[in-house]
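The complex appears here minus one protein chain, its other protein chains still in place.
Going in written order, the chains are labelled A and B, and every chain counts its residues from 1.
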Amino acid sequence: MIQTVTLTIDGVPVKAAKGASVLDAALEVGICIPHLCHVPFLQDTGACRICIVENVKNGSSRVTTSCTLTVQEGMNIQTNSEKIRKLRRNLAELLVAQAPNSKAIQDIAVRCGVKEVRYPFRNENCVQCGRCVRYCTEMWKANALGFVGRGKNRRVEFPFATRPDFCKNCGSCTLYCPMSITPCGGPMKRGEEHLCGKCESQAVTAPNIIGACTRCELGKGFSCTRHML
Amino acid sequence: MRKFNHSSDLEGFRQELLEERKDITSTIIIPNGTCCQAANSLAVIKAILQEIARQGVDKNVQVHLTGCHGFCEQEPMILFEPGNIIYCRVTPEDAREIVGRTVKGSEVIERLLYTDPVSGKTARTEAEIPFYQAQDRQLLQHNKWVDPRSIKDYIAIGGYRALVKTLDSISPKTVVEEVRSSGLRGRGGGGFSTGRKWAEARSAPSDEKYVICNADEGDPGAYMDRCLLESNPHLIIEGMMIGAWAVGAQKGYIYVRNEYPLAVQHARLAVKQARDIGLLGENILGSSFSFDVEVARGGGAFVCGESTALMTSLEGKVGEPRPKDIHTVKEGLWNRPSVLNNVETWANIPSIIMNGSGWFASKGTKGSKGTKIFALTGQVKNTGLVEISMGTTLHDIVFNIGGGQKNGKAIKAVQTGGPSGGCLPLSKFDLPVDFDSLYEAGSMMGSGGMVVMDEGTCMVDVAKYFLKFLQDESCGKCVPCRIGVDRMLEIVTDITEGRGTREQITLLEELSETVAETSLCGLGKTAPNPVLSTMRYFADEYFAHVDEKRCPAGVCKALISYDILDEKCNGCGVCLRACPHGAIKGEKKKVHAIEPQLCLKCGICITECKFDAIAVG
Partner (left out) sequence: MTTIEPILEGRRSQPDQLIEVLQDVQKICGYIPQDAMKTVARELGVPLMEVYRVANFYKAFTLKPRGKNVITICTGTACHVRGSDLLIDQVKGQLNIEPGDTTKDGLITVECVNCLGACALAPIVVQNESYLDHMSPAKLRKIIDHAKGKKKKEASDAQVQS
C-alpha cells in the first residue's frame, strides 16, 4: 500500500503519496499552480521558479518552488497568496519580455496576471527551461544536448556546437520545447513585440475557489501537466 | 621523518624541536605571501640571503620566511625578533645596510621604520603602530612564527595539541557541545551556528560523512581565507580533524580557489607532511580515529562558494546549485552528510578546544562571539588584514586602524560583505560590527571584505559594478538570477548613462524584491543587496543621475566631459602620449585640447597630468 501524508494546501487538507512533490500533490487535487520547467517523469530542477509557493512554518513563511519541495506531514502551503501572486507575475513578466514569440510563454504571462511589460522586449528563442536537455539526458540517455556557459551566456548547445553522431534523432527536444508554438497571429517582428493577452478570457478559474484548476485552454499552450497526463 | 603512533609522541617531538632551537638568538622574519610577492618580497629575500652569505652572520641568526603579516600596504616588510622591530617597504637595495647594521650591529635604521601618516610619528616596533594596536590578533598572531611549508614550525608553537587533547580526553559529543556553547558562527557569510551544524551532521545516520573546508573565497575585495590557508595551513587541517572527529567523518576536502596558486601549493604540502608523520591516515596517533584530507582546486567560479554548488563541483561537475530543501548536513557531497565550513571557521576550532568555549565566548557581542578578520581595502590610508573583536565599530576600523581618508577626499561609505552585502554610509559608522547589526542595516558580514569609498566613488556605479559581477558569475540556472539580475543591470546602466526615469527606480525596487525572494540559491537571494543598500542610503545620488542627469562623483562617463584648462596646461605633451585613444591634440609647449568625439573619458590623462590641468565637468 502506498504510504500517504496529509498536508494543507490553501487551507484545504490534502492527502498525497509520501515522497511526492507539493506541485504534483496540488495538481492531483485540482489546485492550479502554474509551471513551466516541470515535466512529469523528469527530474525537477527548480529553474523557472514559476511554481513558487509559500511554505508556512511556525508563523514565518519561506518562498520556494513547489516542484522541488517534498510533501511532509502537517505542512502548510499557500499557493495563491498576495505575495506569491505578485512574485509570480514579476517572474512571468521577465519571461515574456525575454521571449514574446512563444504562445506558451504568452499564456503563462496571462495566467500569472501580467498586464504590462515594463522592460524593453528581447526576441530570444529560448528561456532555458531545460525540458529538451532533461528529455535528452534522462529519458533517452543520449547526452547530446546540454546547458553550456554561465550567466548571461548560458545556452543550450550540442558539444562543440555541432550535432554529434550519438544524437538519436528522437525529436523530443523540439517536441517538448515551449518555443515551438508560435503566437496565433504569427511570429512577432523585431521591434514589434508586445504582450498578447488575448487569451485572458480563457484563464477561467472556478468561481468560488481561487486557483482551482478548470483544465483551461491556456494549459495546452505550455503543456501543463494536467493536459499531458 | 618518523611516524607518530601515540599521542605522547607529538609532545616529545615538540620538546625536541624546542631543544634544537633554544640557541637561536635572533630571527629575521620576512613575510612572503601572495600580496608580499606582488610587492616584490622575493627580490628582497634574495638580496638579504645574498648579503648574509657575503657578510657572514652568526650561525644562531635565523631567517624565517612566513606568510602574510597583515599590513599589506607597507610590504615588503622585515621583522626582527626579539625586539619586535619592524621595517616597512624594504627594497633589495636596502639589504646590504640591513644585514650590516641591524643584523650584525643591532642598530635600528630610522629610514626604514614606519611613519604613521596620521600623527607623523615614527614607530620602532610593531606594538607602536596604530594599525596593530587596535587589533586583537588571535588567529593572525601565529603567522609570523610559522613557515607555512614547515610542519615543525607549527608543532613547535603548540600546533596539533588541540587534536591530541581531543583524541585523548574529549568525546565527539562534548566537542560538538563545546563548539556550540562557544557561540561560534560561520565566518563565510551566513553566520549559521557552527555547533548546531555539527550537531545535525553528527546525528545524521550514515557510515560515510565528509567535512569540507570552503576556501573558494570569491568575494572581490576579501582575502582573509587566502591569507590563513597560505600562511598557516596546518591550523586549518587541525580544525578539520577535530570537526571530523566530532561529526564522525572519515574524509575531508579543502576546496581552494583556482586564483590562489600559493594557497593550493601550501595546503597540498601541509597535507602531505601531516600524512608523512601519521597525523592523517589510518588510526591517527594510535587512536581509533582515521581521517584523510584532499585538496581540490576550484575552476574559477564565484557561485562555487555556495555550499551545494561547491559540493557539485567537488564531484567534478558544473557548479550549479541545487535546491536546498534538504540540508547538506543530511545530504551533501555524494548525498552523504557533509559539514561545510569556511577557512576562518575551521581556524577558530583549535583555540576553542585549547582555551575552552568560555574563553571564546568572552570576546565579542551578545550574538556574535570571538574575533573576525576583515580585509580593509579601498580609499583608506592603511590597508591590510585586520582582526578585531566582534562589536568593534566601523568608525574604529576605518579611522583608527585604517587611518582615514587617503586622497584628500572625504570618506562616505564602506562596503561590507562583497556582492552579497551592502554599502553603509558614514552615519552608520558607529554600528558595532557583528552579524546581526550589519544585517539589520541592510548589509552583511559576508566573509569579511571591507572596501572604503570616498567622495570620488559614485554609488550608482558601485551598484552597477556589483550587478555586472553577479551577472557574469551567476550560473544562469534560475530565471530571477539570470534574467532578473541582467534586467537590473540594464536599468542601472540606463541610470548611469542618463536615460533613467523615476519609474525605473520603482521598477528596480520591485525587481530587487522578486530576485531576492525567488532565486534558487544564496547568490541570487542576496544579489539585490548592493542596489538596495545604495538606494536606501544614497538615494540623492540616484536622483541626481535621473533628474539632473548629473553624476555627483564625476565617475559616470556619459554624464561628464573632460576639458583642458588653458591657464594650467603648459603643453608638456604627457597627456597626448598617454591617451590610448588619440583624443588629445596640440603642439609642444602650447595649450593642448581634447577632441570630444574621440575622447572615451577613460581618465588616463588625469592620472598622468602633473599640473592638474584636466578638469571633469
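As a convention for this text, a residue touches a chain if its C-beta (ideal position, glycine included) is under 8 Å from a C-beta of that chain, and two chains touch if they have at least 3 such contacts.
None of these values were measured; they are calculated from a predicted model.
Of the chains displayed, those contacted by the omitted chain across the entire assembly are A, B. Residue B:T383 is the one among B:T383, B:S420 or B:Q504 that touches the chain missing from this view. Of the listed residues B:G364, B:G391, B:G422 or B:G449, the one in contact with the hidden chain in the full complex is B:G449. Only one residue from B:P31, B:G218 or B:G554 touches the chain missing from this view: B:G218. Residue-wise, the contact with the chain that is not shown comes from B:G418, picked out of B:P31, B:P92 or B:G418.
If you put the missing chain back, the residues of chain B touching it would be 34-35, 37-40, 72-73, 75, 217-223, 226, 257-261, 296-302, 313-319, 375-379, 383-385, 415, 418, 449, 451, 453, 457, 462, 465-466, 469, 472-473, 475, 578-582, 600, 602-604, 607-608.
On the side of chain A, touch with the chain left out of the figure occurs at residues 137, 143-150, 157, 159-160, 164.
The definition used in the following text is that only the chains that are shown with their structure count from here on.
The residues of chain B lying in touch with chain A in their complex are 301, 303, 318, 322-323, 325-326, 471-480, 482-484, 486-487, 490, 503, 507, 510-511, 513-514, 517-520. On chain A, the positions that touch chain B within their shared complex are 45-50, 52, 63-65, 68-70, 83, 87, 90-91, 94-95, 97-98, 118-120, 127-128, 147, 149-154.
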